[in-house]
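Certain chains of the assembly are absent from this excerpt, and the rest are unmoved.
Chains here go by letter, A, B and C, matching the order in which they are written, and residues are numbered from 1 within each.
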């Protein structure tokens, strides 16, 4: 009951929260002293990065581990890993795009060989490589195993990306929101809007993942239906 | 679940590749220590059946147990280690000589390497021990494949059209070999277009068509 | 495990020695690639010896890709893979053996290309010699990672083209670490941190390989 209700509500709630975020971000919160209206990207870019790097990539990696572990091995895990990685690829791309848009006025360039930017780009290539690897293998079991191993190797890059700003003090913003001693460097309505955006985009991820997962199930079902047809035809080859 | 006297137990086994059913529902029980011949027209599914039994393709639906390994839940690599496989393609390193190939296999299996000369002699390759595998003739390659299996002595032999490319003397040798193997208690499953030549073997013959078993007689 | 590793490494190196691919094809390729990258960058950058370390590692990366491809060819047809699978070799041992063979080949090539960098790009000799230990470690890490990725991309369609895409993001950090430590060696800087990073990478790839290579073996 509750599960059904929450599933039914996931979509509308996500949309409502996103709308609220945009309203707060665009009209209610004040412009920044230095950055002016550009600061409004604060409610989009970090949230998208959060979803791309941690929520979806993380989901994919955890599902991959669960797939490789014998006792929890199932097609469900493989599907989750695949769908989450696809969402992740989109969000990492969006991170790069929103970051570039933000970078152009602040740093004066679209792209720089900054540690975080580079490691984010590398992470995107990992995600694309994952998708390419899946396409290149037909055997479902082989595909599931290989992509799971690949996702786990790729995961090493996530912490590198996160800590890159501290390790290599470069252009990109250091930890602004989640500082090590727990002090928030932004204040008031900005902070709450930022948190709201994180939450809203996280919900968006789950919504997208669910939609994508269902599509995958539907595909499998349609495949199964076409299979009966193929089976009947193959059996007919036997009788002359 | 699987009775110890059965080496193969398939029930409604379906194998799909690219959405095409190579096997479309095979139900089959084969006894341990027997000789079984799979025949059927081109494209009937003989090779596919052997590949399934060797753990080289996955079962898509239905159930099966081979050599005590469950095809759905078990480890296919475990299965592969129990069967010996002889296919159309060569099954050795092309750049190594006949002898080096067998030495590698023997060391990997922890067998003494002094068996090798004997095995090579038995399959009629003693004059080609140092020839790189890629230079061997088609029939000699098949013989090297047999030598590799002789060294391994697997409990289940899966042989895909072993007669093809063997000469007359080779076929006679092969029949003798299979007789030995059966007597030693191993199971043999052979795909073939020709009937076996030796009458002493009295195999069970399973005929496939359209990915199904259509006849089965001993 | 060690026994299997030595057996496999011995087999791979024997095949390589017999075909003389390393001597006649890989080494010339390494030197040529170095020259060409120098050309591509034009005298302004290449004559400038600070590009040496980067170019050296770029070339070694290409050589690694080439060698992994080659090691796929050695493993041969699917028939060979099938029979070898039936030997029941310990996958961890197979991984270590293949990585070891690849590392040996990369070390040989690396030393030659390093000499090329000193001669052709005027990279300082003393610094290069100092960088040698870190070069060997990084090349070993490349070999381990490459073996892993070779297994990942093998078998399916077009492994030759899939491999670079899969392995590049993983090689990138190694490339950077290598370039940094080599540059530091040239300028007499502190090396230990890059040493540490490369060692960690080597151990990580070896660990992953030992644990997961079995899962990857063509099923």
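Assorted remarks:
What we mean here is this: a residue touches a chain if its C-beta (ideal position, glycine included) is under 8 Å from a C-beta of that chain, and two chains touch if they have at least 3 such contacts.
No experiment lies behind these values; they were computed from the predicted model shown.
The assembly described by this file has a subunit formula of A x1, B x2, C x2.
Methods note: only the chains that are shown with their structure count from here on.
In terms of inter-chain touching, the protein chains here all touch one another pairwise.
Innermost chain of the displayed assembly, by C-alpha centre distance to the whole-protein C-alpha centre, is C. Of all chains, A has its CA centroid at the greatest distance from the CA centroid of subunit B. Centre to centre, using the average C-alpha position, subunit B and subunit C are separated by 38 Å. Chain centres here are Cα averages; for subunit A and subunit C they lie 32 Å apart.
Rounded to whole angstrom, the centroid-to-centroid distance between subunit A and subunit B, based on C-alpha atoms, equals 47 Å. Along subunit A, residues 138-139, 141 each make contact with two or more other chains.
Along subunit B, residues 58 each make contact with two or more other chains.
By the touch criterion stated above, subunit C contacts subunit B in their complex at residues 4, 7, 11, 14-15, 18-19, 74, 76-80, 82-83, 85-89, 214, 217, 219. Those residues of subunit B whose C-beta lies close enough to touch subunit C in the complex are 54, 56, 58, 76-77, 80-81, 83-85, 87-96, 100, 104-105, 107-109, 145, 148, 152, 154. Chain contact summary for the complex, subunit C toward subunit A: residues 148, 152-153, 155-159, 162, 165-166, 168-170, 172-173, 204, 208, 212, 215-216, 218-219.
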